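Only one protein chain is missing from this complex, and each of the others stays in its spot.
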Amino acid sequence: MGRYVLQRLFYMVFTLFLITTLTFFLMKLLPGSPLQNQEKLTAEQREVILEKYGLNDPVPVQYVRYMKNLVQGDLGISFKYDNREVSTIIGERIGPSAQLGFQALMIGTLIGILLGSIAALRHNTWVDYGSTVISVLGISVPSFVLAALLQYYVGVELRWLPVAMWKGFEYTILPTLALSVFVIAQVSRFMRTEMIEVLHSDYILLARAKGISGSGIILKHALRNALIPVITILGPMAVNLMTGTLVIERIFAVPGLGEQFVLSIMVNDYTIIMGITIFYSALFILIVFIVDILYGIIDPRIRLAGGKS
Amino acid sequence: MKKRFSLFFVFVLVLSTFLAACGDKDAKKEDKKDAKEEVKQVLNLPETSEIPSMDSSLATDAVSFNVMNNVMEGLYRLGEDGQTPTEGVAEKHEVSEDGKTYTFTLRSDAKWSNGEPVTANDFVYAWKRAVNPKTAAEYAYIMFDVKNAAKINNGELPVDQLGVKAVDEKTLEVQLETAVPYFISLTSFATFYPLNEKFVTEQGSKHGTEANTTLYNGPFTLSEWKHEQSFQLKKNANYWDAKTVKLEEVNYSIIKDTATGVNLYETEQIDRIALDAEYVDKYKSSEEFSTYQEPTVFFLRLNQKDKLLKNKKARQAINMGWDKQLFVDTILNNGSIPANFLVPENFVQGPEDKKDFRDANGDLVKTDKAEATKLWKEALKEVGVDSYKLVLLNYDSESAKKTAEYIKEELEQTLPGLTVDIKPQPFQQKLDLETKGDYQFSYAGWGPDYPDPMTFVDMFVTDGTHNQMEYSNPKFDELVKKSKTELMSDLPKRWESLQEAEKILFEDAAIAPMFQRGRAYLQRPYAKNIVKHNFGGDFSFKWAYIEK
Partner (left out) sequence: MDKAQNEKQLKINPELFQPAEYDPSKVEVITRPSLTFWKDASRRLLQNRGATFGLILLTIILCFALFAPIFSSYKYSDQNLRHAKLPPKMPYIEKLGVMDGKDKDGFDWYATKKVDKYYYFGTDDLGRDQWTRIWTGARISLLIGLIAASVDLLIGVMYGGISGYYGGRLDTIMQRLVEVLMGVPYLIVVILFILLFEEPGVLTISLAMVVTGWVSMSRVVRGQILKLKNQEYVLASRTLGSPDGRLIFKHLLPNVMGPIIVMTMFTIPSAIFAEAFLSFIGLGIKPPLASLGSLVSDGYKSIRTYPHLMMYPALVISSLILSFNLVADGLRDALDPKMRK
């Protein structure tokens, strides 16, 4: 196991390196420059500015320079936010995004697992259909519509919660709800499918035959086995949620990372694009790694290191 | 039986989650009551984006300019009527006979927010910094009227050759390249603001990135800056004219979505909100609703690299072939007006008669679909094709898309054989294609950099950076050149020459103007005297107050 983990760590760094490289060159393929006032600049002026930022050098040269700085932990400064450091910007933005994502993930997973399990236990009854309808509505209403409706009815009509902005816990509730609906839908669908499968398997029948109580079967045997594919989707979902979602952040005026990222791609803010990509990828790789380890813990039959044997 | 138990277990869990959520809600209500305080001289406003920079040399965008206009001050500032320059740091100035040397006398009570006086040297430092190629200021070109500025920026001359000099602490002497008539207005622009050298050097690369790494000398200070979230302006006690300033606080929140903004307005969290077309119908009859026009003109660039658009008749047909009034009333619906010109309305007035540029030069194109069809057919014949496909390079915003869809449909109906393809691109990519001339026709806009028709007309000189469509007319070039040089001493004549140039542009049907942008907004009736400017920062709060 120890050797396996070490090996994986090595691969993780290597993967991160590949992602950084690939993104850097892809990003440079995007047309346009990071200049803010491009519309009004003369050709000579553009040269002056591009020269100063080293953007006139060949892309490989820029790449090597970027990697050198990166190794020293320097992510550079933003083009759009003059002189602001990329690491500072990411540090400021990640907080709200992570908080929202975490809350949504917790609520969503919990309700999703419950909903999916109930549906499976009551397969093909109105309970099942009811939970299907709930989860389908969750994925069939676009998030911006849901967010807008929540904001309007809860925030404006009922005035129960603040409409938008980021000033304290109560401001997180509406965006968390809007985010979690999608999680509930995804998780409950997978949970239901898996649960049905597991409930029909021999070991559950055996457990029943042995006279283990219903809740015991579900908690000890069924849930554990049904969770595997759910974990598969939860990993990437967690990264996506916690690094922010543009739509929710824009509508609820949350100063998050998702909004920042899309914006920087749109304005070619190279250093920020790279910074967020590296951050996101590192997180993602880590989560995948954790999920793989979790596989082994939840289902001892899966032996990762051994391959075919 | 056992199944029932597990179901029960599951339900209890669900229930407890909901109860927890409900508990939160109760707590919130009480919080809200506490937060509701008596509103005094406080204004709560939305802003569409984070402040990109508080460094006056580096700033390039409307949001930064708007904040700077309220927390900093140049030699002059645009006054309560929105456009006449009034006293700023300078008390008075003298102009030499040839109009090329300005001597400013600075007021003795102008102070930075750290208590130090604002001196002539602060201006010299700031201006040199802005044109220094090492600074890479994207707005450096606005200083090119100052002697040697362009050459310094291109690296041909050292920075100390800039035509600006501190005669003493309180006297600033400025040499200009040409006697531009609008120089006093220019000094109200952010790039011309003073900077405290000691402070800026001390802060190094952190200057202008946080509220406490910036110095202020305007009616307000930036007292709090939570990036991407909110910022706050507070009355500046050190401001020389502090007695005029009535507002105590302006709280800005960053709201990017209009619907969210409207909801915040309705729940009384903000005092003003700009509206999209969708909301105008709903609020049109409200007394809190109004519109204003900006001096920004949108037009179609007709790239003459294209073999059909090289044909003048084809360009005229595109100019005449669609209904602008209906478009402005129905789709934009925000106070925009149809543009049949390049230099916008209510932007500049004549040097002598004070008549609006537009009044004098009138409409230069008109919609005439029958004529358009005729011209188009002739154009096709002359070029030798039966049908033609044009790709319209477009912005990626929702309203730009709607506009393009409308124009496509209108033109395709009026101009037989025409197919228009719409190509929306992200802003930077669109600009890049335009710069390279890699497009057929495009949806473009232009706002003024200084209060003079030249800022518009200059765009289309042969091989000009902003021409981008291979338009060339020697007569036009000549008129522009004259207006920039010899006619500077005869302003009424220069005025005529600029009007003549605009006419030529339309005789050639070089561009197809669309509309002059308007803005619709809601504002609380108790918020008074927020001054709107045509150029530089959008609003001034120096004279604003709350009256309930």
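Read from first to last, the chains carry the letters A and B; within each, the first residue is number 1.
The working rule: a residue touches a chain if its C-beta (ideal position, glycine included) is under 8 Å from a C-beta of that chain, and two chains touch if they have at least 3 such contacts.
Predicted, not measured: the structure shown is a model, and the values here were computed from it.
**Q** Which listed residue (A:50, A:67 or A:141) would be found touching the missing chain in the intact complex?
**A** Counting the whole complex, the residue in contact with the absent chain is A:141.
**Q** Considering the complete complex, identify which of A:50, A:127 or A:288 is in touch with the unshown chain.
**A** Going through A:50, A:127 or A:288 one by one, A:288 is the residue touching the chain not shown.
**Q** Which of these touches the unseen chain: B:61, B:210, B:276 or B:478?
**A** B:276
**Q** Tell me which stretches of subunit B touch the chain missing from the display.
**A** The list for subunit B reads 258-259, 262, 276-279, 281-282, 326-327, 330-331, 395-398, 401-402, 404-406, 408-410, 421-424, 426, 429.
**Q** Touching residues of subunit A against the unshown chain: what are they?
**A** Residues of subunit A in touch with the missing chain: 11, 14-16, 18-19, 22-23, 26-27, 29-31, 124, 128-129, 132-133, 135-137, 139-142, 144-145, 148-149, 152, 186, 189-190, 192-194, 196-197, 200-201, 228-229, 232-233, 236, 246-247, 261-262, 265-266, 273, 276-277, 280-281, 284-285, 288, 295, 299, 301-304, 306-308.
FYI, only the chains that are shown with their structure count from here on.
**Q** Where on subunit A does subunit B make contact in their complex?
**A** Spelled out, the residues of subunit A in touch with subunit B are 30-45, 48-49, 51-53, 77, 80-84, 89, 92-93, 107, 110-111, 114, 117-118, 121-122, 148, 151-152, 155-156, 159-166, 168-170, 173, 213-215, 217-218, 250-253, 255, 259-260, 266-268.
**Q** Quick check on the complex: what are the subunit B residues that touch subunit A?
**A** Residues 1-7, 9-10, 13-14, 17, 21, 24-25, 27-29, 31-32, 50, 52-53, 55, 58-61, 133-134, 136, 138-141, 153-155, 205-209, 226-230, 253-257, 259-260, 263-264, 266-267, 269, 426-429, 431-433, 435, 449, 465-466 of subunit B touch subunit A in their complex.
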